[in-house]
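Excluded from the complex is one protein chain; the other protein chains are retained at their positions.
Order of writing sets the labels: A and B. Residues in every chain begin at 1.
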Amino acid sequence: MGEADLAVTANPLQRIPGVAIVLLLLIAVFGVLAPGFVSAANIANVLVQSTLLLMLSLPMTLIIMTEGLDLSMGAVLTLTSLMVAIVSVATGSMVLGFAAAVAVGLAFGIANGCLIAVLGIPPFVATLGTLGVAQGLALIVSDGQSVVGIPQSVSEIYSATLLGVPVPIVLAVLAFLIFHGLLYHTRFGTYVFALGGNREALTYAGLSPTRLLIGVYALGGAMAGVAGLLMTARMNAGHPTAGLGFEFDAIAAVAVGGTSFERGNGWLGGAALGVLAVGVLRNGLNLMALPSSIQVASVGALVIFALFFDGLRSRS
Amino acid sequence: MTDLTKQVFAPRALISGDLLQVFYRLIAALLICLALTFLSESFLTLANVLNVLRQASLLFFIASGLTLVVLTAGLDLSVGANVALSACLAGTVIHQTGSPVLGVFVALATGAVIGLLNGLMVTALRIPSFIATYGMLWVLHGLTYWYMAGEIIHGFPAGFRQIGSGYLFGLPIPVYLMLIFLGIGTMFAQRTTWGQEIYAIGANPVAARLSGIPLSRRLLLVYAVSGTMAGLASIIFLARLNSAEADVGESLTLPAIAAVLIGGTSLFGGVGTVFGTFVGALILTLVLNGMNLLSVNASWQPLVTGVIVILAVWLDKATRRGE
Partner (left out) sequence: MSVRETIYASLTVLAAVAISTAARADGETIAVFTKNQTNPYFQAVRVGADAAAKALNAKTLHYIPTKPDSIPEQLSQVEDVVVKKTDAIVFIPVDYKAMVPSVEKINAAKIPVVNVTDRSAGGKFVSFVGADDYSLGLETARYLFKKLGGKGNVVIIEGVKGSLTSIDRVRGFNDALKENPGVKLLASQPGNYQRLQALQVMENLMQSHRQIDGVLAANDAMAMGVIEALEGANRTADVTGINGTKEAVDAVKAGKLLATGDYNGFLQGCVGTMIAIRSLRNEPVLPEIVLKPTVVTKANSQPYETPIESRACPAWDEASKLGRN
């Protein structure tokens, strides 16, 4: 759903994306029922808690637009988070730790891209495989234990503020703007759309879909590296299982946000709203102190409902 | 795109590309066995072989139903959670009524209902199977956690437990069940019209619908079968572990999908066999068994599994390139 599509439909209700309606509903309900939901501190919390998922959902949107999937993101995130921890502890430098994380993330991203674009292995399988490799490496380099003693320069990333705004939020907004610009205002962006809907056109134009595809997955890997820094800063530690499962959350957020698995369309704004919806849901339920089993079931219900709602509107 | 007519109307030959792929995989499994026999003296004992077969059967029950779903280019991520809920409900019934038969029925029924709900979400609500079954997974977990409230149901009648741990003429009972369902699954997929229609739907849904195949009904069927097989798996779990907990079967969802993929079934649909899934389950179990026998550090297990998945699918592509 590019920006243009929103204007075409006749019914005004159809112009508002399903995820936005869901998000507004959640905010309304929790505003009334959850104590402390509407406070500045809580809003800041929800936004900051969502930054990690946003960092992963942005590249995941692009990947899904190319009719692909990256199941390894959570495991790669775990590994890069460990790299930040191990390298920054060994060298005392946050910058070196960050560089190591991005390097490892890029390596996995490129590996994913090669497996998929060069060897022709389906994305689900290829990234399932690299998930195992990343998870295994995370266990091996950490020997199953948390890595602590992180220099303060790292944890400050999470707690510091820039003009009163928490740094993670600044980074998230920056990342969103960069991806938005990349997707909608550069040629690379048009190529990504083409990778999803019209791959032949790229070859006719003399471009290499292979290299572009590798680029898209490499982007995912690099963002996993950035997210790794944030995660280690947040925990003030590296842990071998901390990030596992994030990829499913990211995929769900992207799908909830309106990006389709089949067509080559994608909506970054939707992915961001999807991330917020999940974050608001969790936060609201925590504040209401509802039993955890209800929290678990609601996440599933949210995902199903959002897509059902979208399906309804696109058919009428 | 391949020729429409050839896809939909040609009967599947007995010696097809699929069968060749399965053959290659069988060779791979045998090579692994050979390597393990050489590396560990305890591998080729009767007891260990039976163990491997029994461990593989747990994986196979879940993966076999899943194969049908993947053949239609779909996915069922809720199978693990399905096993958990079915096991917990069935366990309660066996405890309350003392009747294993009733328990079995409840397990299969729960699995089937969950499968049908998945199918309805995919066909009637038009939700992509990845998301629908992912959402279902969370809902099922929530239900199971709430229902079990952190407790464990344990202690089932000895006769019932034979299903999981008993032997018949020297073979573990789950292995018999595995072979039976392998036969049923293969017959269904290769020899019945419904089976052929499922392949057609996966290969080219538009052509399938145009040629009169009732898409929604067949899709409902495959999801229901996947759910029912998860229900069946839960019975074996109950019998083998002699208990039911909220996270039973959790750890087998991704390995089940891996077994289907290693077995040669394609995520794009239309390609693959139940027998391939059987071999895929065997290969995964052999590798784990080998790592245990050789006392390999447990941290290496996910890595090795990941590499095998990639290798298997890559080999698949490489050998199919001629077709």
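The rule we apply is simple: a residue touches a chain if its C-beta (ideal position, glycine included) is under 8 Å from a C-beta of that chain, and two chains touch if they have at least 3 such contacts.
Since we're looking at a predicted model, the values are computed, not measured.
Chemist: Give me the visible chains that the unshown chain touches, in label order.
Modeler: A, B
Chemist: May I ask which residue of A:L54, A:L69, A:L139 or A:I157 touches the chain that does not appear here?
Modeler: The single option touching the absent chain is A:L139.
Chemist: For the full complex, which residue in A:L106, A:V192 or A:V299 touches the chain that was left out?
Modeler: A:V299
Chemist: Looking at the full complex, which residue from A:M60, A:A242 or A:A306 touches the chain that isn't shown here?
Modeler: A:A242
Chemist: To test your reading of the contact rule: which positions on chain A touch the chain that is missing from view?
Modeler: 35-36, 39, 41-42, 45, 49, 52, 139, 142-146, 148, 155, 231, 234-237, 239-243, 245, 282-283, 286-287, 289, 291-293, 295-296, 299
Chemist: What chain B residues would touch the chain not displayed?
Modeler: 40, 42-43, 45, 47-48, 51, 55, 138, 141, 145, 148-152, 154-155, 164-165, 237, 240-243, 245-248, 251, 288-289, 292-293, 295, 298-299
Rule of thumb we're sticking to: only the chains that are shown with their structure count from here on.
Chemist: Between chain A and chain B, what is the separation of their C-alpha centroids in Å?
Modeler: Centres of chain A and chain B (C-alpha means) sit 30 Å apart.
Chemist: Mind pulling up the chain A residues that touch chain B in the complex?
Modeler: On the chain A side, the touching residues are 115, 119-122, 124-126, 128-133, 135-137, 139-140, 143-144, 248, 251-252, 255-256, 260-262, 291-304, 307-308, 311, 315.
Chemist: Residue numbers of chain B touching chain A in their complex, please.
Modeler: 121, 125-128, 130-132, 134-143, 145-146, 254, 257-258, 261, 266-268, 297-307, 309-310, 313-314, 317
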